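Missing here is one protein chain; the remaining ones are kept as they sit in the complex.
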Amino acid sequence: MKVAEITRDKFAEAVKMDPVAVFVIGATEAHGPHLPLNSDTVQPMWVAEELDRRFDNLLILPPMNYGVHSSTRNMPGTVAITFDTMRSVTYDVLTSLFEKGVKKFLVMTGHAGSAHMTACSEACKRFVRETGCKVIFLTDYDVAEEHPDVRGIKGDGHAGLLETSRVMAICPELVGQARPIGLYSDHGFLVLANAEICFPEGLAGDTTDASAELGDAVNRYVADKIEEMIRNDLV
Amino acid sequence: MKVAEITRDKFAEAVKMDPVAVFVIGATEAHGPHLPLNSDTVQPMWVAEELDRRFDNLLILPPMNYGVHSSTRNMPGTVAITFDTMRSVTYDVLTSLFEKGVKKFLVMTGHAGSAHMTACSEACKRFVRETGCKVIFLTDYDVAEEHPDVRGIKGDGHAGLLETSRVMAICPELVGQARPIGLYSDHGFLVLANAEICFPEGLAGDTTDASAELGDAVNRYVADKIEEMIRNDLV
Amino acid sequence: MKVAEITRDKFAEAVKMDPVAVFVIGATEAHGPHLPLNSDTVQPMWVAEELDRRFDNLLILPPMNYGVHSSTRNMPGTVAITFDTMRSVTYDVLTSLFEKGVKKFLVMTGHAGSAHMTACSEACKRFVRETGCKVIFLTDYDVAEEHPDVRGIKGDGHAGLLETSRVMAICPELVGQARPIGLYSDHGFLVLANAEICFPEGLAGDTTDASAELGDAVNRYVADKIEEMIRNDLV
Amino acid sequence: MKVAEITRDKFAEAVKMDPVAVFVIGATEAHGPHLPLNSDTVQPMWVAEELDRRFDNLLILPPMNYGVHSSTRNMPGTVAITFDTMRSVTYDVLTSLFEKGVKKFLVMTGHAGSAHMTACSEACKRFVRETGCKVIFLTDYDVAEEHPDVRGIKGDGHAGLLETSRVMAICPELVGQARPIGLYSDHGFLVLANAEICFPEGLAGDTTDASAELGDAVNRYVADKIEEMIRNDLV
Amino acid sequence: MKVAEITRDKFAEAVKMDPVAVFVIGATEAHGPHLPLNSDTVQPMWVAEELDRRFDNLLILPPMNYGVHSSTRNMPGTVAITFDTMRSVTYDVLTSLFEKGVKKFLVMTGHAGSAHMTACSEACKRFVRETGCKVIFLTDYDVAEEHPDVRGIKGDGHAGLLETSRVMAICPELVGQARPIGLYSDHGFLVLANAEICFPEGLAGDTTDASAELGDAVNRYVADKIEEMIRNDLV
Partner (left out) sequence: MKVAEITRDKFAEAVKMDPVAVFVIGATEAHGPHLPLNSDTVQPMWVAEELDRRFDNLLILPPMNYGVHSSTRNMPGTVAITFDTMRSVTYDVLTSLFEKGVKKFLVMTGHAGSAHMTACSEACKRFVRETGCKVIFLTDYDVAEEHPDVRGIKGDGHAGLLETSRVMAICPELVGQARPIGLYSDHGFLVLANAEICFPEGLAGDTTDASAELGDAVNRYVADKIEEMIRNDLV
């Protein structure tokens, strides 16, 4: 159930069932010329809500709507928080729930940037060491790109075919008409203050064939895989 | 417009119009036996969206869904972050937007706890000193309780008549049937680790006469007042 | 007894009596054209010393002479420390005393600014949660303004009638001849880098009728009220 | 003049004269069985006040009454703050005064512990690098032990002949009758959690011949030397 | 030239030539049953020294001998520092050199753990944004595994064929007789406090065919590739 929408007493009851709390960490980030800035929030939130339909003791937390951004940091629409802030938010939310009796967690982030991922995962690791709780941490993006229909596609990445399709399946009204093609332009190991030049078109991949149908298949695949993880590792 | 739902390019255009960014800081907090845990998010979000209808250059940011909690900290359903985390989130979000060209801000929090307010306001003060931007910071709660129909009511507070009515007007489906009465039991100046004992019923006030009608009147009153502030101070 | 003035052995004896340590947090702050910069130190120190006469097991600590300042921050004579520093000083002093066996505390600050108060109170809350000690935290200003002779007076505040009278009663030789009138000029919710403009005359209130007599009555009233709190909550 | 005791306007005038601000960092620390806990505050404060008589543009700040303590940390009566807190207090006070126009500083600490000294001095160094202000930082203890009458005396240290005499000259009423003898018992380079065992009697030195007369001579000598430094380096 | 071994004046001369400073971040980390704990230091140091032979204006800094470790954190021999410490060391060293006039940097770490890499890279990014210096940051491991002879080998990783060969080429006397085979046992996305269980044999890969010959080829290949990067991006 959605934590945002229940009362204190519902929450208290739910905790007694040894629930899995699902904490989605989204983002507000430029996603090419065609995708909405909340793309990295709506994708894992859809998965969370789908999982909620498959289990009877999930607590879907309100999402964190901001993340850490490097390569898109200077693009219009990206609203970034710092590494330390992201780490603290993650740690605080888990800790506060632990104080209420929650012992199992799925922390799922839509954004897969490496600094961002490390910030979240450092918080999770500290939390696990301190409390002994069980925590799955992942980005649904990593799961999604294992889907058979997209696995082989070279050069697909940020705001590309995969993401475009997934967002089309979830909130088609927010997706622009353009189906852009973009190349991730590797700048090697030089540390860039303007890393956005790696995405001259603001995305990586060819979105021509993006479709809600593909997106829906991927979204369900992600939910299936994570359902499996929860059943294996958390319940 | 809602930042979450627009694209990079829409955002870039909007910034050229010298917009006012509206950052809602909500909460996930126990609100009596009858109100949803997101009560402090939905109230200011309604105001933000209403303001969006009244101006053509607002940027409604995705809300921050967690805050700092003291008196309800131990109640089921409250998910708290620390003072320093709250301060950092607020500072980072403003700073990131400033780097994108935004110069005017309304930071509006639904939760009115004093540590929480100070965390947000310390971030705003630092940001203003460093950038010279214009920032209005307030809790819509403080504005709401000036509404003529509720101003005189003694003992109304957390999750009381005012809040119950406002939430009823916004999302009646999330409000429980109970119309509880609660007394804020003052424990003086002793610093309490279990400050929730000040709210034996989990709320302060008599919600018997709460109504969506009253809530709607108050919500519009809040929007009116803040519209006025924006016109006077920011545009 | 005054901790500053006793020896190690006297201190050790005192601790055996399960004393209440009284930690005054003063300030060095502009107080209108007429009051000394230590006004927020001398007021609570007088109260602390008066309480010392009424109990046989108080440990009056040396005061902290600096606080956090927002609205008077830019005025000549205000010497401010930051929020984090204030919080650390408070936490460290309590913790160090706890390591020596002290379990009961009155933390009393003369300055009532909200960021300042939160800094002190966050430290107290953390300390109470960690140690289980009993801590009263207050500003004597909040108690003082409940005195029947001043309670109803509108617009009296910083360096106004109440404070002027209290300081006159304590150290008349430091109070200037002027009896200024000042208006707190509300600037609403705009975050101000130059918040001193809210006090165009540097004070709030009408000090024309200030008198040592009134001040003495208030000071004793404050001592009475806090004596009561100590008896109820700490001993 | 004493900053604590002047008004805002007096302070503003004083700043126009390009004053030297004198910031005394005292301590609340066990000083043998016979000296008061504020010994490290009263010694430099006496010097500061004596200097005030010799210059017409000193601003004597209210003292910081707490410091960092290692070897006496566990003794009854020592109230310690941490390294970082001490460093922050020093930095904040200097910075706040600099914002008011003060450019010259004497930071004088009565306590000469090495961690304590480093905390203060790290703050001073950072401040000097950032602002280009002139800052003298010292412990009056280091100056005092150069006095010809005490320079040669072996084993005199914490709460010993020198300090006992100085405090006797300043506040004889606070000095106990005992004239103890104590040996600093060197424990080599082992890091001690209970470093107080180095002072089995709580002091280092033979106080038998301590006298207000000697103390007064030393106190004046310290004032002379520091007067010279101020004339050479600051004015 | 090796910074450790030159004098102040040699360093000053070198800086005039607009040198590239090479900062090796090594590690002290368990590397299977057969490799020395400094494996992640000697590999990049060999590369640095080889590069030094190929350029006339490199400044090879003394290595940082400790890094951040997650999966091997609990293994005997791993000596880990925290994320924040690693980030600070990297930032401080670069900043200190920048203050001396150095503007070009190669930061090369032998350890390729993701938290470790992020710590170093966050420091580099901040430094580049603040100073505009040119910084290449990489782990030589990522370059090495592109060598044609090892690229295709599945399951080779920590302390495997590649690393064993490289260390054999550099310091054969430190490599044990065993040529172990180890499997990286994927534990999915569960956050592990005991992540060493992923390496039941303490390594990943089959070292049977490890040889100094292969190692030397790879080492030279790495030097070639990085020489190229330096020529393209830094000089």
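Just so it is clear, A, B, C, D and E label the chains in written order, and each chain counts residues from 1 on its own.
In this section, contacts are C-beta pairs under 8 Å (C-beta built on N, C-alpha and C of every residue); 3 or more make two chains touch, one makes a residue touch a chain.
Keep in mind the model is a prediction, meaning the values are calculated, not measured.
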Touching partners, among the displayed chains, of the absent chain: D, E
Listed residues D:Lys103, D:Lys125 or D:Arg220, member touching the removed chain: D:Lys125
Identified contact with the non-displayed chain, of E:Asn57, E:Ser88 or E:Thr131: E:Ser88
Missing-chain contacts mapped onto subunit E: 3-12, 15, 26, 28, 30-38, 41, 61-66, 74-82, 84-85, 88-89, 92-93, 96-97, 99-100, 174, 176, 202
Where the missing chain touches subunit D, by residue: 70, 83, 114-115, 117-118, 121-122, 124-125, 128-129, 132, 134-138, 188-193, 229, 232-233
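Assume only the chains that are shown with their structure count from here on.
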Most remote chain, CA-based centroid, reference being subunit A: D
Copies subunit D and subunit C - interface residue numbers shared by over half, same or different: same
Geometric centre distance via CA averages, subunit C-subunit B, whole Å: 31
Rounded Å distance, subunit B centre to subunit E centre (Cα mean): 49
Subunit E residues counted as touching two or more neighbouring chains: none
Chain-level touch network, classified as line, ring, star, complete or other: line
Interchain contacts (touch definition) - all pairs: A-B, A-E, B-C, C-D
